[in-house]
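The complex appears here minus one protein chain, its other protein chains still in place.
Now for chain A:
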Amino acid sequence: MKGRIVVEQPGNSVVTDLGRFRGPRFGLPVNGALDQFSARAANILTGNPDNAPVLEVTALDFRMRADQDLLISVTGAPLTLTVGGREQPQWEPVSVRAGEAVAIRGIHTGLRAYLAIHGSVDAPLLMGSCAPDTVVGFGLKLAEGTVLGIRRSVAPLRQPYFDIPLFRLGLERPAMGSELVVDVTDGPDVAEFGDSASLLFASGYTVSGRSNHIGLRLGGQLPERMSSAEVLSRGVPVGAVEVPNREELLVLHRGRGVTAGYPVLAVATSLGLDVLAQARPGDVVRFRKTTVAEATLAYRASMRQLESLRTTVNTVFKLLGVGDEPGWRELPPAIAI
């Protein structure tokens, strides 16, 4: 017996993980889930390692069906999640019976949702990561009829005592909305922009529809570079804020080319990148200046929150027998896809 998920309505979805961290050394962008917090949370909520392959569903409706009982969770942007037609909560573990359709509809306020499955799905790896790389043409982009191999099945979880929800995890969810605040630190080349650098904090920027996983293009008041000397190609950090032309500001995201020759005005923080991952075309982004030390503290606080979520989830799973025999059972390996 092999476990399979069949994608019935792909929308715009891929299988990804936290990224190809060995890639940049070899000229490949890190890529991976754009909203890292939501991707980690989805995995933790299903008892997976943070870096397990998850489905990233961007903007459009998605539907799949499995031939095994599953334990899933959906995080990221607000949406309507239904399992076998019944509405289910986001940011909670959810049981799915074999044959039931799992549908994600009406993603709103943010842009990307993350769907994790206990035991995860099979995905091809490149340099240790399944994250798609659109430039070299690698990755699992889901299409109608795509079959995903699954390795574990979890019988439906039922709270045996009272008819109340199993989990009330109360996780603090990332901020989303049409007015977003993104923290940035001074970039290594901020001096090249002279006094105009402070324009970045003076007013909001509108997200262009031409934004993607490589970078977000933003319209608004543009700081101006003082010199026009050609810059040698340098490694650019994810989150780099650049002014490549007179029309737009560019904020590089996880799919960014590893090297470039534009001066880096500012760098979005790790948490700021999660906010940008959920920005929809037309949303307004305001930049807020912070320091590297403060950004590091904020990031660590958010990681601690995920750690405490992991502790809670693992405790509940243990009581329910998930993650131990006999709550789930190993399925034989699926046919290679």
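Please note the rule applied: a residue touches a chain if its C-beta (ideal position, glycine included) is under 8 Å from a C-beta of that chain, and two chains touch if they have at least 3 such contacts; residues count from 1.
Heads up, the rule we're going with is that contacts and distances are computed from a predicted model.
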Choosing from "Winged helix-turn-helix DNA-binding", "Sensor histidine kinase inhibitor, KipI family", "Phosphate transport system permease protein PstA" or "SufE family protein", the absent chain's UniProt record names it "Sensor histidine kinase inhibitor, KipI family"
Given A:Ala39, A:Leu142 or A:Ala295, the residue that touches the chain left out of view is A:Ala295
Missing-chain contact, candidates A:Thr16, A:Asn43 or A:Ser270, resolves to A:Ser270
Among listed residues A:Trp91, A:Phe138 or A:Phe193, the absent chain is touched only by A:Phe138
The listed residue (A:Leu126, A:Val147, A:Val181 or A:Val316) that touches the chain absent from the view is A:Leu126
For chain A, residues touching the missing partner are 21-22, 24-30, 126-127, 135-138, 185-188, 230, 232-240, 256-260, 264, 267-270, 292-293, 295-296, 299-300, 303
